[in-house]
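First the structure, which I've put down as structure tokens, then a few questions once you've had a look.
All protein chains of the complex are present and in place, except for one that has been dropped.
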Amino acid sequence: MADRSTTTLDKVNASLARRYAKERRFRRMGLVAIATGLLFVLLLFTSIISNGYSAFWQTHVKLDITFNAEQLGIGDARDFEALSSADYAALVRASLKEIFPEVRERKERRKLYKMISTGAPLLLREMLINDPSLVGSHHAIWLPADDDIDMLVKGQIDRTLPESARRLNDQVVGWVDRLTENGVVAQLFNTTFFTAGDSREPELAGIGGAITGSFYALLVTLLLAFPIGVATAIYLEEFAPKNRWTDLIEININNLAAVPSIVFGLLGLALFINIAGLPRSAPLVGGLVLTLMTLPTIIIASRAALKSVPPSIREAAIGIGASKMQTVFHHVLPQALPGMLTGTIIGMAQALGETAPLLMIGMVAFVVDIPGGPLDPSTALPVQIFLWADSPERAFVERTSAAIMVLLAFLISMNLLAVLLRKKFERRW
Amino acid sequence: MIVEKTAPAEDASQVIHANFGGTVGDLTVAEPRMTARNVNVHYADKHAIIDVSLDIGRHEVVALIGPSGCGKSTFLRCLNRMNDTIDSCRVSGEIMLDGQDIYDKKLDVVPLRARVGMVFQKPNPFPKSIYDNVAYGPRIHGLAEDQSALDEMVEDSLRRAGLWDEVKDRLQQPGTGLSGGQQQRLCIARTIAVSPEVILMDEPCSALDPIATAKIEELIDELRQNFTIVIVTHSMQQAARVSQRTGYFHLGRLIEVGKTDEIFTNPQHKLTEDYITGRFG
Partner (left out) sequence: MQSTTLILILLVLMAVAFQLGRRRAYNLPGLGCICDLNSLPIYHGLYTAIWCGIPALILLGIWSSIQTPIVINLLMNDLPAAITAGLTPAELSLVLNDIRNLAYGNITSGEISPELMAAADRYNQLQQIGLAAQSIVVISLTLITTSFGWRFISPELRARNKVESVLRWLLLISSTIAILCTLGIIFAVLFESVRFFEMIPLTDFLFGLQWSPQIAIRADQVGSSGAFGAIPLFAGTLLISFIAMLVAVPVGLMAAIYLSEYASQRLRTYAKPLLEILAGIPTVVYGFFAALVVAPMIRDSAAQFGVDASSESALAAGLVMGIMLIPFISSLSDDVINAVPQALRDASLALGATHSETIRQVVIPAALPGIVGGVLLAASRAIGETMIVVMAAGLSANLTVNPLDSVTTVTVQIVTLLVGDQEFDSPKTLAAFALGLLLFLVTLVLNVVALRVVRKYREVYE
């Protein structure tokens, strides 16, 4: 017997080196897998942030503007009508002409005027309408530059490229450099980006409209999905008899959670728009579709929360003569509520990031105005990202990334809130 | 006497630790297979094994008995370093296998465990066929040169575990499909397939019915010819039936050790006597 053990041990030892090499290889594969995953996270975030952070600033040019009634073409009129239809672009043109008196040719002049955003006259108009007494006065005003100028100042247009391969020719670059030397070019915080709706001009485009649209859609979702989800969970967990029907509902909910989101979009299109006749592009319809999508998440989370409340609580309440309904609403539900809320927040975060079904129901329109209610046409934040991602302008790449940063900020804070909520109310029975 | 019986458990433990003067009985044997000296085990801040020393001889069955939570399983798991898998567990002291310290940093656990096999409380066959269960060890260690050698090893192990006649026609069926007693004998066959020197058994019959238990006990007695066996058991009768030496554990200490018939007929320590006569357990 001793012989046999020794030979066994020899055999074991003989293969040990090979086996340990395998072990190390396997471990290394695991580490590589994790490193790969983390690398992707890093790559994703760095590419988004490095592309997008600059969009929170916008190049402005300080121009001396004289609110000249003659140039405005309003004569002596100071009423709203006259002020709103006046020629504010003329003021900008006049100011630029003063700085660059040598530019005389029409074509060149047009290029010169194009350096300032087409939104600048609107800004001046707003100023004057708010305070008509400004007419005749003289002010130095920071006006947003055109997106190409913005890109040049931010260093995203390569000056070393041959002139023909650049969006701006040497002359314009020279003008910008002169303005910069004069100290009238600056990067100011881009409030427009947060307040404005969509625009064809990158420097005037913002996510204000999209955020409002997302807000209305999520509001509808929350108002419908939370009560329905919780009610369903309560019924299935506390009241439903165990039979085929409840089995069917259960299987159905699990499968619904895995149906591709675009199919929900098709449902929304056919049901809410074609049959119910609700308006296209409305956050209300978006909210309805998102409700159907988030329901399974909320139901599953709420049921788990109800399951975690120990039966002893129910028995205690029933034991002192409470009805089943009272037991559930007075004792079980309060204990399960934090878990349900956590599930709901996670569901809402999913809904906020969802894009595909909203494309189906027409929330993909070009909407300049900020929606005033859940029936106005609007987009949503992720759809706005989709729309801008399609635009060729370099400045829109920057804004797309910035919009993604805003979206991710919302999502991360929602998820953090859910984690905190879970931590705070976590209880082991 | 009455006062002691009703005293709270905590006080009792203090009494034991304060009055403990060392293991009663002869813990050494001639030509030991394994020797343990001053073994201490800590789980996080719990001191689970306190200063245990014990020799395990060749071709004998040593039974470890004691109330639950007394550390007998923990001690058993030290003998083939199964405690390594628990993060918070620290082992100090010295455990030698054939004169070699098994807690030596340079020692490799893989061949150690090939030499010191283990059978667990609940039968845990792999979700594979009966054949693959037994062939698992020889395969990973590269013990069989070819298929026929492997077949031979599987048959030999199953025969020695007394299972061959019951399963020879269904070697390719899953091991999980056997009855509880058969599963445990399969686990024993799986262990002896790598020809270990020592087999550790952690309450191998606690999940089995009396008939299956009797078969396993018979098997243990037969295996004694070729292997050294350390068995942890809840059942004093079982210890009396299968073992040659018995050690009694209490609250992490080895209270008494000696020849099995002596321990059961004439215990030296009062705690041992209380346990054997059924005062607590």
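Residue numbering begins at 1 within each chain, and the chains themselves are lettered A and B in the order written.
FYI, a contact is a pair of C-beta atoms (placed from the backbone, for glycine too) under 8 Å apart; a residue touches a chain by one contact, two chains touch by 3 or more.
Owing to the predicted nature of the structure, the values given are computational and were not obtained by experimental measurement.
For the chain that is not shown, the touched chains among those present are A, B, taking the whole complex. Across B:G99, B:P127, B:P210 or B:G278, the single residue that touches the chain missing here is B:P127.
Within the full complex, the residue among A:L271, A:I313, A:L337 or A:L417 touching the omitted chain is A:L271.
Among the residues A:A77, A:V173, A:L219 or A:A240, only A:A240 touches the chain that is left out of the figure.
In the complete complex, the hidden chain is touched by one of A:L83, A:L222 or A:I253, namely A:I253. Residues 12, 19-20, 22-23, 26-27, 29-34, 36-38, 40-41, 43-44, 47-48, 51, 227-228, 231-232, 234-236, 239-240, 248-249, 251-256, 258-267, 269-271, 274, 276-277, 279, 292, 295-296, 299, 323-325, 349, 352-356, 359-360, 364, 382-383, 385-386, 389, 397, 400-401, 404, 407-408, 411-412, 415 of subunit A touch the missing chain (whole complex, contact as defined above). Contact between subunit B and the absent chain runs through residues 80, 82, 85, 87, 109-114, 117-118, 120, 122, 124-128, 136-137, 140-141, 187, 190-191, 194, 200.
Throughout what follows, only the chains that are shown with their structure count from here on.
Separating the centre of subunit A from that of subunit B, both taken as means of CA atoms, is a distance of 62 Å.
Only residues 1, 4-5, 8-9, 11-16, 19 of subunit A touch subunit B when the two sit together in their complex. By the touch criterion stated above, subunit B contacts subunit A in their complex at residues 108, 110-111, 114-115, 140-143, 194-197, 226.
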